[in-house]
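The structure's right below; bear with me while I get my questions together.
With one protein chain held back, the other chains of the complex are shown just where they sit.
Then we have chain A:
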């Protein structure tokens, strides 16, 4: 007889992505902005208005996501800057655990893209760890191509979907 394993349910943290998707898709830029601040998403009070140490501060002033080249999990130079800021911030606010969510664009097959998203999340985790964020604060999770932020059918969207998003409070919560 097979044992029926107990199935537990944990909420999955949802990244603040809805407005980014709209702004990004409409802009059709080839240079993809790396943070909400660069997208002008600071709100009425401007980027500086976020409470220091808040998740809004992290998303707006630090940048919660990095982007990848097609079929690559290499951390680009622009992404290294974002991750260095993330590492600095996370060391300043050591109470946060994080989940790094790896994503792929739709131009690949489903199972391979699950693996690719996982590889991107691992590469992001390793970079943050190399910048001093303890690895035990970092959980990784792949969404493959299942959770695009930009949903048009061309490269302007695909480049935004090839991403790793650092979500605060994602691990152990």
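Keep in mind that, in the parts below, a residue touches a chain if its C-beta (ideal position, glycine included) is under 8 Å from a C-beta of that chain, and two chains touch if they have at least 3 such contacts; residues count from 1.
Definition applied: contacts and distances are computed from a predicted model.
You can't see one chain of this complex, but its UniProt record names it "Tol-Pal system protein TolB", from the set "Na+/H+ antiporter subunit C", "Transglutaminase-like domain-containing protein", "ABC transporter permease" or "Tol-Pal system protein TolB". For the chain left out of this panel, the touching residue among A:60, A:87 or A:116 is A:116.
Among the residues A:56, A:86, A:142 or A:159, only A:142 touches the chain that is left out of the figure.
Residues of chain A in touch with the missing chain: 2-5, 7-12, 17-18, 21, 71, 73, 106-112, 114-116, 118-123, 126, 141-142, 146-149, 151, 153.
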